[in-house]
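Selected chains from the complex are presented in situ; the others are not included.
Just so it is clear, A and B label the chains in written order, and each chain counts residues from 1 on its own.
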Amino acid sequence: MDIRVQEAAFDVGAVLNDFTARTSGMGAVVTFNGIVRGDGGLTAMEIEHYPGMTQNALSQIAEDAGARWALGDVLVIHRFGTLTPGETIMMVATCAPHRTDAFQAAEFLMDYLKSRAPFWKREIGPDGAAWVAAKDSDEDALSRW
Amino acid sequence: MTAKLDVLYFAWVRERIGLPRETVNTTATTVAALVEELRAREERYAAAFGDLSALRVATDQTLTDFDAPLSGVREVAFFPPMTGG
């Protein structure tokens, strides 16, 4: 399990290659990476987090995934601070002997990261700054697990 | 009995209250009772805690409910629904 909370940018491709290289015997690797969109003239996204809680919350979500699916490994990297459009916000990777487990676990991780990891996004655009509101659809997504 | 709690605020809760954390001496035994005490302090607290359905709470870095007990708790954090990922 590899859980990182960091301000620094990271190389998604290098992370994927490292993750894949250490997944001996696993047939399936799934990744997700989330990128800051420039919709509506957005110029920056500020991500606040709860330092004392974030690492543990992400680890708990990853452990829950590991308990539900037959996984070889789980990786979560989530950034905080100020990001600009095109920058990668976060990444998850899962590996498993079978593709369905790797896919399901990655979707589960994303659903829980959205609504249960202590991050708050604030968008800076032409009309000033605004906190991103949580979506009902993100909360609803948890009910399928 | 009075307990000393670290109380943390994040995102717009932090902005409305005007500070990221403070130490609170309280006799509250539940999160909800602590919220009542804070609300009674000043308008900015009343504004931040106006609608509890728009808020989430963690005690000692674990998500919990507003009726959670405070016994043994050292840190309480209030924040809006999370928007990670």
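Everything that follows uses one rule, which is that a residue touches a chain if its C-beta (ideal position, glycine included) is under 8 Å from a C-beta of that chain, and two chains touch if they have at least 3 such contacts.
All figures in this text were calculated on a predicted structure; none of them were measured in a lab.
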Formula for the whole complex, using the labels of the chains displayed: A x2, B x2
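Everything below uses one rule, namely that only the chains that are shown with their structure count from here on.
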Where chain A and chain B are represented by their mean Cα positions, the distance between them in whole Å: 26
Chain B contact footprint on chain A (complex, rising order): 34, 48, 50, 52-53, 56-57, 78, 89-90, 110, 113-122, 131-134, 139
Residue ranges of chain B in contact with chain A within the complex: 8, 10-12, 58, 61-63, 75, 77, 79-85
